[in-house]
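Note that one protein chain of the assembly has been removed; the remaining protein chains are unaltered in position.
All chains are identified by letter, namely A and B, in their written order; residue positions are counted from 1 within each chain.
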Amino acid sequence: MDEIKLKIKKKLEFPLEADSITPDNFAGKTVAEIKKLPLYYATKKVTLGNFFDVSGKSIEVANTKIIIEGDLSNVKRIGEKMTGGEIEINSAVGMHIGNNMSGGKIVVNGNADDWAGAMLQGGELEINGDAGHYVGSAYRGYWQGMKNGIIKVKGKVGVESMLWAKSSKPANKWPTLYCGSADSFLGIHNHGGTIVVEGNVDRCAGADQAWGNIVIKGKVSRLLPSYKKVGEVKEVQLPNGEVIKGKFIEYSGDHTIKKETNGRLYIAA
Amino acid sequence: MSLNNLILLTGRTISQGVALEGGKASRENVRAAGICTFDTDDFKKLDCIVGTPVKVITDYGEVLVYSTITEEGPHPGIIFIPMGPWANQLVNPSSQGCGTPTYKGIKAKVEVVKNGKVLGAIELIGKLKEA
Partner (left out) sequence: MVEKVKTFEDVCCPFCGTLCDDLEIDVDLKTDQVVEVRNGCQIGTKKYFSSNPSDHRFTKPLIRKNGEHVEVSWDEAIDKAADILVKAQRPLLYGFSSTECDAQSRGVELAEILNAILDNTASVCHGPSLLAIQDVGASLATLGEIKNRADTIIFWGSNPVHAHPRHLSRYSDFIRGYFRTDGRNDRYIVVVDPRNTHTAQIADKYIRINPSEDYELIQAIRAVLRGADLDVKEVSGVSIEDIKELVEILKSSNFGVVFFGMGLTQSLAHHRNVDTAIRLVAELNDYTKFLLIPMRGHYNVAGANQVFTWNTGYAYSIDFSRGYPRYNPGEFSSVDLLMRDEVDAALIVASDPGSNFPAASVKNLFKHPLIAIEPHKTPTSAFADVVLPAAIAGIECEGTAYRMDKVPLRLRKVKEPPGETLSDKEILERLIEKVKEKLGE
């Protein structure tokens, strides 16, 4: 990978919107050209060079790796709409990281703020910390959200993660979230998303799920009354081909949507 | 005396509405909104007379208000403080990403206080300016 290094050089009093930081925008550009890319700070349009030191260059998008140093906890929209390449962040990162991305990989070695991986269309987002609310969710007003790709959160995800996720069997697209634990309303309005939780989950997991698979290896604080026990299983076969071994109680739901449903929630027995 | 494991609800009352239109700096406003309403049986456990100031404590703050007995019970385990500056010392500012704070359903506890003044609205909010 050709590396391009960024280091933030100003302390932020307001959010910095950095949607131009993507491998797509950096590939084939000189350092001077990268520094001229627009960013938005409070109500002002600024340049990338105003806020970051830049070094390195790359030619192909797929071969571009952007490494960003410094405190990015108030930097929003990094990696927006990227189609390939990699981004590595070694601090907490602001809202909307990797939103709408369709390819490539982002690794955050820290916590991520709300809307991480929102509207994901493909690619991989890895957060080695906690994530905020609406991980892998649809944006306001959209009735379809994450359609493909993988999000891995080591720690906890906030409320309404994977809201309106939509899979496609003919297209072999299985949007998937792996997380350590989850706040309430995990997988709400799920239309085929796959979710695997290593630990515990708060109330209302699988709320209004039309169909999909949510696997919880820990406990739920309160199971929705509109879910019904189907039986016990020794392993769970996920539609993306993965198999999760272990004893689980299988529940069908959400029965608010349909009297009989293919939607499934598995809780460790 | 104190009570633990309570749930705090906040909301409108007609007296609070009349008082806020009549003048938020008024004594009437303190009597209408600087109060905490208890379930009848819960109040007996506090072992004090109606109107005694109590300190209400949540994870988000604490405030002194006058105690009173509900006309909208029974609701054991629930306390009600009308919306306004006193209630807002106690509520959860987090909106869980949706924009609206969590004004209802907060875990609370209550202590009867020997001495203490229930502040007027301007004085109470004024503390936020000085701090």
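The definition used in the following text is that a residue touches a chain if its C-beta (ideal position, glycine included) is under 8 Å from a C-beta of that chain, and two chains touch if they have at least 3 such contacts.
Since the model is a prediction, treat every value here as computed from it, not as a measurement.
Participant: In the complete assembly, which of A:7, A:229 or A:247 touches the absent chain?
Facilitator: Considering the complete complex, A:229 is the one touching the chain left out.
Participant: Which one, A:5, A:81 or A:258, makes contact with the chain that was left out?
Facilitator: A:258
Participant: Looking at A:21, A:82, A:95 or A:267, which residue reaches the missing chain?
Facilitator: Only one listed residue reaches the unshown chain, and that is A:95.
Participant: Just checking the interface: what residues of chain B touch the absent partner chain?
Facilitator: Residues in contact with the chain left out: 7, 9-14, 17-18, 20-26, 60-61, 70-75, 78, 80, 83-85, 88-89, 91-105, 121-122, 124-126, 128-129, 131.
Participant: For chain A, which residues lie in contact with the unshown chain of the complex?
Facilitator: Where chain A meets the chain not shown: residues 13-15, 17, 40, 42-45, 95, 114-115, 133-134, 139-141, 143, 160, 184-185, 188-189, 203-204, 207-208, 222, 224-229, 254-259.
Heads up, the rule we're going with is that only the chains that are shown with their structure count from here on.
Participant: Spell out the residues on chain B that touch chain A in their complex, using ranges where they run on.
Facilitator: Of all residues in chain B, those touching chain A are 96-97.
Participant: Which part of chain A faces chain B closely enough to touch in the complex?
Facilitator: It comes out as residues 114, 132-134, 158-160, 183-184.
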